[in-house]
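All protein chains but one are shown in place.
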Amino acid sequence: MRKTRTLLAALAVGLLTSTAALAGDVRVMWYSDGVEGEVMKDLLDRFMKENPGINVILDNVAYAVVRDQLPVQLEAGEGPDIARVTGLKALSNHWLDLRPLVADAAYWDTNFGEQADWMRPDGSNQISGFMTQITLTGGFANKTLFDQAGIAIPGPNATWDDWAKASKEVAASQQVPFPMVIDRSGHRIAGPSISYGANFMGADGKPAPLDEGAKTFLTKFVGWVEDGTMSKDVWVSAGGSTYRAGIEDFVNGQVPFYYSGSWQVPQLSTKIGTNFDWVATGSPCGPAACTGMPGGAGLVAIKYTKNPKDVAKVMDYLAREDIAKEFAERSLFLPAHKGVIEKGLDFKTDDAQAKAALDIFVKATTTSSDIAKKMPGWFWSDTVYAALVSRVGQAAAGEMKLDEAFARIDTDIAAKVKDSGR
Amino acid sequence: MKADVPGKTGLGIGEVALVPVRLAMGLIDAPLRWLQRVAGISGMAAFFLMPNMLIFGIFILLPFFINFAYSMTGSTALFLSDRTFVGSEQYARLFDCRNYLDPNTCAEDTFWTAVANTGWFVIIQVTLMIVVSLVTALILNRELAARSFWRAVFFFPVLLSPVVVGLIWKWILQRQGLLNFSLYGFGFEPYTWLNDRNWAFAATVGVSIWAHMGFYTLILLAGLQAIPKDLYEAAEMDGTRPARAFWRITMPLLAPNLLVVVVLVLIKAVQIFDEVYVLTGGGPGTSTLYLTQYIYETGFAAQLRNPGLAAAASILMGVVLVVLTLLQLGLSRSSEKKGARK
Partner (left out) sequence: MSRVAEFLLRRKGGKGWHWTDIVTWVWLVGGLFIMFGPAVWLVGSSFKSPAALAEFPPSILPYVTQKATVEGYDKPLDLYDVTLPDGSKATLAEVRRIGIISQMVDPQKPGEIIKVNIAERTPVRQMSFATGNYTEPFTQFDFVRYLWNSVFVTVTATLITLVVNSMAAFALSKYEFRGRTFAMLLILATLMVPLSVIMVPLYSIISALGLFNNLWGVILPTVATPTGVFILRQYMLTIPDELIDAARMDKASEWQIYWRIILPLTAPALAVLAIFSVVWRWNDFLWPLIVLSRKELYTLQVGLSIYSGELNVQWHFILAMTVVTMIPVVLVFIFLQRFITTGIAGTGLK
């Protein structure tokens, strides 16, 4: 007992002292959807060999930490030195301006300039960091189901209605429970809404009330959920702004068409294996566009760091063309680096279907609509997504009429705008 | 002076481990005797109470008061110093309804939906929970072979973290889950239980009972085992029917433990969150959205947080709970008095 107590006391003292930050330490907060954490660790280990004075610590965390806890830390003026974040714009006043610190600011501007605005305060020319990956929403079709049903996979100009019709025929002929499934997320239904002419941004930069375009698609969508064209499981069996992916049904060959995005490719590759053939289809069209929703996660430096110079060194290293290329190839992510995209890259997978799908997504990044491209850099996009998903979810569950849901979406967003005092 | 140490049999190692503790306790005794002389017996009461109240004050009570301050402020800033004073505006917003009987006419419709859902949940879950744990405790109190095994069976889910509980049951109840698979064997079509408002609600009740009943069963079982067996033997000799013995002997003697259980079950039911959040996420629609989830999402997990509104909602929730508990304690006290008079 006494021994244990001494041990405990020693441990307690150790714990109290070990939390103080050492000079030369750079802490990176990182979350993983797949293997990218291991790839990053590997890259950072190499960095530390090249730069023995800098100790980079990779803190792997759950995504929930980045989403819910990091903002609290930042507001208290605390936090890691570098973080992988998705809510880039909303927190942009906490990011460090790397422009005076990086070796070659022009290199950053040419290669990452396109997304630089997603992560800096409006109206500045700050370099906050870079996108670790670009994501783009898009569809996947179960080619085997289509072939078995003897129905051609709709072409690149097919509309959402065409896809619904074709998928329904496939589902009927192949006895699968649902023709289509979309992830439960506001971000996922915002893209198709834009294809139907929606513009969520008002002229003053604040959210505009839902327009006809958005209402048209959302009405269609809720109708599909009600008549069983769209899987009920994903949208109805959750509430609020909960995220639910529809990947399970697709992986099990239970649904011919799945609308999600580029990040699912590695999952589909490992989980489907050779069970059936699948293809990426890009985004179905509406009258206004055939756009997916761009997005992704960025690696940003945080301005409360005690070692800005070392942080800039780490960022410079990770932004290097060869490193960015290796990271994308090994993690199967779409890269943001312009040089890497132009020279092309060789994704490290022996699954030909995954490779083909990734190539389709790389190509599709160039054809997104202008409105969709602006969404990730817009302060209010997450607010709009949250309102969309919770109210449309209620309408799909039959709790609320569509008009009511539309009215609630507008009042929800207006209340948030008012709360924020902006 | 020497009190019997319970459970002492066969505890050699434990006894040895206790020696330094005994020594330490003895050493503390001298200064404390001095304290007792100076402060008197009531001073000692304060001494015993102090450590708990200090920690309690800093980490539970203080946040509670800060929460009250939050409920009077607006804006999305997280720290009190950055927030603006708005008086009772947040409360007014919660109560802004055209028709108080219909949550849909309120400005904060989800809050009132959550209130109604929580009310139903508490009524149904508390009743079922107490019945189920009591029956289980009665059964485990019988002469059973391998009783500690059976006790462990019913206690086991308490050891699981709420997140795991939610996940396991989500996998069981989803359309491609274990339940449908078993029913499929009997010729039933797969059904998505969590898409149906009533089934989803029933699932939250059932899963929360599954996860926590072991806790309450244990408390009740401890109470049952403390009832002297000779009371029943005497009753049997007098020809008392077992049902009558249950109401006349078991229930009154179990009352203190039952009170603990009722209070705890009630409180945990109002606070229900983690398992449900993982299991249904509040859906379908808002049919399993409970108060804590509303508060958590509004104040902490939303894209633009509103800690003021969340705090106002939590203060309202707290007030209702205190009233409920007082009522309960008052009722049990008056019934105790009645029992004493008999």
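Details
By letter and in written order, the chains are A and B; residue numbering begins at 1 in each of them.
Here is the rule we use: contacts are C-beta pairs under 8 Å (C-beta built on N, C-alpha and C of every residue); 3 or more make two chains touch, one makes a residue touch a chain.
Remember, predicted model here, so these are calculated numbers, not experimental data.
Contacts of the undisplayed chain with visible chains (whole complex): A, B.
The residue from A:D109, A:D162, A:D211 or A:E248 that touches the chain not shown here is A:E248.
Residue in contact with the omitted chain (choice from B:W150, B:W199 or B:Y232): B:W150. Residues 8, 11-12, 15-16, 18-19, 27, 29, 31-34, 37-38, 41, 57-70, 72-73, 76, 78, 80, 86, 143-144, 147-148, 245, 247-248, 251-252, 254, 261, 263-264, 267, 270-274, 277, 297 are the ones on subunit A that touch the missing chain. For subunit B, the list of residues touching the undisplayed chain reads 1-9, 25, 28-29, 32-33, 36, 41-42, 44-46, 48-49, 51-53, 55-56, 58-64, 66-67, 70, 78-80, 135-136, 139, 142-146, 148, 150-164, 168-169, 171-172, 176-178, 181, 184, 210, 215, 218-219, 221-222, 225-227, 253, 256-257, 259-260, 263-264, 267, 270-271, 273-274, 292, 295-296, 299-300, 307, 310-311, 314, 317-318, 321-322, 325-326, 329.
Note that in this section only the chains that are shown with their structure count from here on.
In the complex of the two chains, the subunit B residues touching subunit A come out as 17-21, 74-79, 82, 84, 104, 107, 109, 174-176, 190, 192, 194-195, 197, 200, 280-289, 293, 297, 300-306, 309. Subunit A makes touch with subunit B in their complex at residues 1-2, 67-68, 71-72, 75-76, 87, 90, 177, 232-233, 236-242, 244, 248-249, 252, 254, 382-383, 385-386, 393-394, 396-400, 404, 408, 411, 415-416, 419-421.
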